[in-house]
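For reference, the structure I am asking about is given below.
Every protein chain of the complex appears in place save one, which is left out.
On to subunit A.
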Amino acid sequence: MFSYCTDPSTLEGLTWLSCYLTTGKHMGFYLSFVTVIVLLLITAPVALLFGFAGASAARSRFLPLSLLGKTYTAIVRGVPDIAFFMFFVIALDQAFEYLRHKVKCPDWSEPVRQGNDFVVCAQAKLPLSTSPQWVHETYGFALAVLTFSIVFGAFAANVLYGAMRAVPRAQLETAEAYGMSTRQTFWRILVPQMWIYALPGLSNLWMILVKATPLLFLLGVEDIVYWARELGGTKTARFSDYPHGNWHAIYFFGLLVFYLMLTSVSERIFKRITRRLSHGQATAAGEAQRKAVQ
């Protein structure tokens, strides 16, 4: 990157380090931190949406729908999340390809599963084998986001289900007494009030989500763990301009610090949100705020 970096073998000390840390591969490493943040920022709202749908389904009076919502949360919780990640990435990919196969190649006669192979017609491949590299990478990332959202949606569903039941009955009864319909009661009374009850669970969930992001590595995305393994490995002078020993420990220590910072900052933000949401609520924290003002 710098002009003096043309011949790294002559460099020493800090100049060597400054060149080493700005190689193209290191830029990829830094960019992968952005990947993690982007994943978090997309997954959190989508998972919340899934969770909201799951919780609403579990509350439904229509039995099959309520069973569906409850099974969704129960199964995802009883099994290690890593197993789900590894399952969903292949399963979703195959499901999409199968659907496209049915639509695009209706007169295909051979079965899709042939022994140990999964065969769809060329037009149904996702992404198409002719597409450029970035499409493949984006598709892989999108699959990862969907997988994370499904798994964490189930956790969120459980939290929101609990929060919906925690809203005092009297509030809902009052709404009904004013002649609000079920739908109006749900959207105007229940939903605005449930967040303060959901917040401890959701903040906990966010922490778990943050700590699950390294699993992106297992889903085949080039994330920070991938780069740390790649860059930290022993490099000999034959294959690299910057030979060094096994630096895995240093790189993973860096990741450890990154995650510690991420969780500490999140904790601080959640504390602030809790204070905000407690304002004017009929809870102990809200009451304490009211008294403090007087």
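Quick notes on this structure:
As a working rule, contacts are C-beta pairs under 8 Å (C-beta built on N, C-alpha and C of every residue); 3 or more make two chains touch, one makes a residue touch a chain; residues count from 1.
We take it that contacts and distances are computed from a predicted model.
The listed options are "SGNH/GDSL hydrolase family protein", "MBOAT family protein", "Amino acid ABC transporter permease" or "YNCE-like beta-propeller domain-containing protein", and the UniProt record of the chain not shown names that protein "Amino acid ABC transporter permease". Check A:L49, A:I208 or A:A237 against the missing chain and you find that the one touching it is A:I208. Only one of the listed residues, A:Y20, A:F141, A:F155 or A:Y242, touches the absent chain: A:F155. Of A:T73, A:S203 or A:S278, it is A:T73 that touches the chain left out of the display.
Among A:A53, A:L68, A:V191 or A:L255, only A:L255 touches the chain left out of the display. Residues of subunit A in touch with the missing chain: 70, 73-75, 77-83, 86-87, 90-91, 94, 113, 116-118, 155, 158, 204, 208, 210-215, 217-218, 225, 228-229, 232, 246, 248-249, 251-253, 255-256, 259-260, 263-264.
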